[in-house]
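In what follows, a structure is listed as structure tokens, so that the remarks can point back to it.
One protein chain is absent from this view; the other protein chains keep their places.
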Amino acid sequence: MTAFDFVFYVFAALTVASAVVMVFSRNVIYSAVGLLFTFFGVAGIYVLLAADFVAVVQVMIYVGGILILLLFGVMLSQRVTKVELRTGTLQLVPALLVVGSGLVVLLRVMYKTGWKEVPAAEFKATSATIGTLLMTDFLIPFEVVSILLLLALIGAAFIARKERKT
Amino acid sequence: MRELVSSVTSSQSFLSNLPEFVIALIFIAIAAVILTTVAAVLALIGVYLERKVSAHMQDRLGPMYVGGWHGWAQTLADAVKLLIKEDIVPRAADKKLHLLAPFLVFAATLAAFAVLPFGRQLIVSDLNVGVLYVIAISSLVVVGIILAGWASNNKWSLLGAMRSAAQIVSFEIPASLAVLVVIMAVGSMNLGEIVLYQEGGIHKWLVWKFFPFNLIAFLIFFVASLAEVNRAPFDIPEAESEIIAGFHTEYSGMKFAMFFLAEYANMFLVGAVGATLFLGGWSSPFGDFMNSGPFQVFWLFAKAFALIFVQMWLRWTLPRVRVDQLMYTSWKVLTPFAFLAMVGVGIYMII
Partner (left out) sequence: MITVTLTHFLTLSAVLFALGLLCVLTKKNAVTVLMGVELILNAANINFIAFARYSDTDLDGQVFAVFVIVTAAAAVAVALAIVLNLYERLRTIDLDEADLLAG
């Protein structure tokens, strides 16, 4: 049991436990806190997989952007005087059947396939390589994603505006 | 720190018999304890300094009584008082979130101390993406503040928390752009390498490099980081005369002490990061003169405390800005100038 294995099990346990809290909690804010710890667990897994730049980008965008947006969305769409934000679950059993069968299929595929594993190379900094790849091999997706972000910015600001009664 | 760990484990036979992850855990625990102590002590010094600086600027004396010489033990007395206060939680408040929020805020601030270079070898974690990590971890503070405002079940707390979140998120953009200017100039995000780039005297500091663009970047970073730690003149979230105490109204005792410590530790962090990125970090401004061992720690602290002094000076001199003026400052003043600095440095580097 090397340090790598131990850290993997710790972060995997953190991620799965927080995801379980997120899915099965009745209070929306508790789900958001569960999601926060899930994001941190996933960032830890990325660091284990030698993806330091992506891990930091994950924390910055998911925790520092998306989670705050979600929290604002929760708080702005409930009556502020109510303290508990209970949410119910519908049709739990059919959903569990569907998801369970999907999970079984996925796991069977993963364990049956003979993955051609290359032994993991030594860790080196990834930011420079990612930057070069973004500007050479992946230039078109990069530009398209920039335009997508611009559209999302304009669209979200436009949709969320209150209608003016002229 | 990795060299330290390997040198210690190879010299002690008892330690090298343990499995690898136990050794790693022991060293992580020791480093965490040292960092927490350093952060807490720095926060306490910051509180005392604030009271003395504000007092002298207002032509009075400040704490003089506790501990004899100029009241140096005042902060210790304050800390003891806060710790033994009763912990009041409002009846309709969410107890678990009320407990979690101060710890999130303090943990975020503390986690960023792990990449600060205090000396040539004195970094806890020499990350290759160090600068980006500091920016990312500061966004965790926002989540803690929102949860604190929500969990208090108080309209004013929630309002203060929302305003604080909007403020911190808006000012992250000019701060990140200003930091990007430094990364462009050095070519690496590693904080240790950024300091090594500036070693050799005051003429090599990054703040003078591509004149005037790096100076603009430094000023933008300083102003934006003032807003990130909720310090005046951007302290609407905790304005005492406007919104009671904002998001930490309903907190008392140990939890309030956590918020308090987190604010002053954040002030030191922002000062230290500004000093590392722009003013040369632990390297001495005289070149090789006082550039070894404990002098490095001294220089870092001196520069960080100089920046903290300027922060306190601004707090007790300028009036508070309104919320719309704050948003105007961030989006229409700081961000365009940050872009200008970035483009300017880019062109400078090519030509």
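We call the chains A and B, going by the order they appear; numbering starts again at 1 in every chain.
Keep in mind that, in the parts below, a contact is a pair of C-beta atoms (placed from the backbone, for glycine too) under 8 Å apart; a residue touches a chain by one contact, two chains touch by 3 or more.
Source: prediction; values computed, not measured.
> Just to confirm, in the complete assembly, which displayed chains does the hidden chain contact?
A
> Touching the hidden chain in the full complex, which residues of chain A are there? Just list them.
Considering the whole complex, chain A reaches the absent chain at 1-2, 4-5, 8-9, 12, 15-16, 19-20, 22-23, 28, 31-32, 35, 38-39, 42, 45-46, 49-51, 53-54, 57-58, 61-62, 65-66, 69-70, 72-74, 76-78, 85, 87-92, 95-96, 98-100, 102-103, 106-107, 110-111, 115-118, 120, 126, 129-130, 133-134, 137-138, 141, 145, 148-149, 151-153, 155-157, 159-160, 162.
Keep in mind that, in the parts below, only the chains that are shown with their structure count from here on.
> Calculate how many whole Å lie between the centre of chain A and the centre of chain B, each centre taken as the average of the chain's C-alpha atoms.
Centres of chain A and chain B (C-alpha means) sit 27 Å apart.
> Show me the residue ranges of chain A that touch chain B in the complex, using the header's touch definition.
Interface residues on the chain A side: 1-3, 6-7, 29-30, 33, 36, 52-53, 56-57, 59-60, 63-65, 67-68, 71-72, 75, 80, 83, 125, 127.
> Hey, which residues of chain B end up touching chain A in the complex?
Chain B reaches chain A through residues 19-21, 24, 92-94, 96-97, 100, 127-129, 132-133, 135-140, 142-143, 146-147, 150, 153, 155, 158, 162, 165, 169, 172, 189.
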